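The complex is shown incomplete by one protein chain, all other protein chains being positioned as in the whole.
Each chain carries a letter (A and B) given by its place in the written order, and its residues are counted from 1.
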Amino acid sequence: MNQPQAFTYTPPRDDVHTEPGAIRFVIVALAVLFLLIFVVLPLVVVFASAFSKGVMAYVAALGEPEALSAIRLTLLVAAISVSLNLVSGVIAAWAIAKFDFAGKTFLITLIDLPFSVSPVISGLVFVLLFGAQGFFGPWLQAHDIRILFALPGIALATIFVTFPFVARALIPLMQEQGTQEEEAAISLGASGLQTFFRVTLPNIKWGLLYGVLLCNARAMGEFGAVSVVSGHIRGETNTMPLLVEILYNEYQFVASFAIASLLAMLALITLVAKTVLERRLDEGQVVSDD
Amino acid sequence: MTIEVKNLTKKFGDFAALDNVDLKVADGELLALLGPSGSGKTTLLRIIAGLDWPDSGEVSFGGENVLSRSAGERHVGFVFQHYALFRHMTVFENVAFGLRVQPRAIRKDEAAIRARVKELLDLVQLDWLSDRYPNQLSGGQRQRIALARALAIEPRILLLDEPFGALDAKVRKELRQWLRSLHQEIHVTSIFVTHDQEEALEVANRVVVMDKGRIEQVGTPGEVYDNPATAFVHGFIGESIVLPVEVRDGGVQLGGKALNIAANGYAPGAAKLFIRRHDMQIGPAGSGALEGSVQHVRTFGPIQRAEVALCGAAEKTVIEIDAPRDRELHAGDAVSLQPRRYRIFAAQE
Partner (left out) sequence: MGLTLTWLSVIILIPLAGLFLKTFDLSLEQFWGIVTSRRTLNALKISFGLSFAAACVNLVMGTIVVWALVRYRFPGRRLFDAIVDIPFALPTAVAGVALTQLFAQKGWLGAPLAELGIKVAFTPIGIFIAMIFIGIPFVVRTVQPVLLDLDVEIEEAAASLGANRWHTVFRVILPSLIPALLTGFALAFARAVGEYGSVIFIAGNLPNVSEIAPLLIVIRLSEFRYADATAIAVVMLVASFLIIFAVNRLQRWAQTRLPAH
């Protein structure tokens, strides 16, 4: 006979896997509104305030000697702390991921510690060590070595707060990769260093970059710890975040937000790079991309 | 409860998961949906359960169209392939869940819920596990708890998606028999999906063989095995020897050479000859329909398996034949093969 009549039929609303449309709308609206108010608006304010007196005022603010010296100091501190943390982070991650030893859990806790301590306390510990009343204070004074309220103090505090980033990024990666490739390299006659540079490092390069990226962002943006140890000597020990504070408290809003906008840009670039890297890392888990 | 499916079609993009499917399930049946992956069997099961919706067609339970009803309203017990037990609940709470989420008006009181859960856990013989969490159970135990949970709502129909798929071979065998006897006890209309023919033939009263979104054959295990309706069914169920042949002048030809078997009225043209391996009898040269020479003989257990190269085929064709151990076979022997039973299907796919 004839084909059965084609009949139109609308499937019922999917109440198994999702919520009614109205609820979906309300939840998305709430989420978007929340993120807009609490995250996007503050970010927009930074740029709007920085350019509130026009581009010239913005450029002029960044050209101030004080601003330039803060930028220089921030870059220097970031360079020191990132490079030191890069080396020690790789070694620490290597030790934790590839070897078993007594006190391993303790070491992991130790690495995580700076994440969980208030930045102010991170600064405080260095004041207690190197301050005038600190443990090494009198000795340092006697030998005329300045750590606190100078570059070494700022660098130390920054190293302290940014220590976890590299190690944290690498540990899971290295644990997952295990030791087989290294053992293979060594059995083929590679030396320890050759093994590291030709086998281990290529395997972790994206994770390493990820860690360095976050470490750098935090190093340039650190405020609490640095604030405690810097002494706020204008043109000398003010990093960019500290200068943002000083200028803001002096009601030099354009200048303050101009510096802040540079830091915000750094944050945005870091985020974009992080997103790209995360995708790379995800892919790397499925198929090694080398 | 009877189930009737009419003209069911479901497409995912261009891919037709179900293509105009009709099926009737009688009350109290234990039906297997059997087919390779992508045959649409799971989609059909999910549509019956109300977890998925067709593009067109009808599904009715006991004569009542249920397509507009939600999964919950259909009173269908569904056992998931990976059990889908609630990991944050104890075994007891898992089984009790369906009773606890009933509308207040018909919800049982706590004592009745406890009694019912106890009864179900007794039924699946796992009452001693009621305080455990799902991850503390073995695969087979999880499977039985999932079944108990599905039965708690006194379902009109029980649906099982690859119920034994995630279990190891030994547990599978045990659970198959257990499911059969459970079904005899509770006698609720049940459909289970499987890609394992042995499982379907052993457990079900009737088997529905599916391929590419269509039903190829519906029948008892004996019927689908002995009288496969299509080439697909013959090839999918049991072990078959398939030879490309041509039907011509009322006879069957292999590589232009007439075989000593009748075409039984099959339409002339290219065709495929299907023979079950155990239906192929081996005899001395010149005594059967096909001639060949033994290439290799292996023995295991009560039988020996011979690889026989057929003479006359256009390309070199080697088939495997089972023969009793008392028959002497050696590599190089010229033999003759005679199918006890065979089927011919048109060659096109």
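One rule holds for everything that comes next: a contact is a pair of C-beta atoms (placed from the backbone, for glycine too) under 8 Å apart; a residue touches a chain by one contact, two chains touch by 3 or more.
Quick caveat: nothing in here was measured; it's all calculated off a predicted structure.
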Seminar exercise, completed: Result, missing-chain neighbours among shown chains, is A, B
Exercise. Quick one: which of B:L34, B:L51 or B:L175 touches the chain that's been left out?
Worked result: B:L51
Seminar exercise, completed: Contact with the hidden chain, among B:A16, B:L67 or B:A84, goes to B:A84
For this session: Using the touch rule from the top, list residues of chain A that touch the missing partner.
Result: 15-20, 24, 27-28, 30-32, 34-35, 37-43, 45-46, 49, 88, 91-92, 95, 99, 101, 107, 110-114, 116-122, 124-129, 131-135, 156, 159-160, 163, 217, 220-224, 227-228, 240-242, 244-245, 248, 253, 256-257, 260, 263-264, 266-268, 270-272, 274-275
For this session: Can you list, in ascending order, the chain B residues touching the missing chain?
Result: 49-51, 70-78, 80-82, 84-89, 97-98, 101-102, 133, 135, 146, 149-150, 152-153
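Simple rule for what comes next: only the chains that are shown with their structure count from here on.
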Seminar exercise, completed: Listed in rising order, the residues of chain B that touch chain A in the complex are 6-7, 20, 50-51, 53-57, 67-68, 70-71
For this session: Would you pull the chain A residues touching chain B in the complex into a rising list?
Result: 4, 6-9, 11-12, 14-16
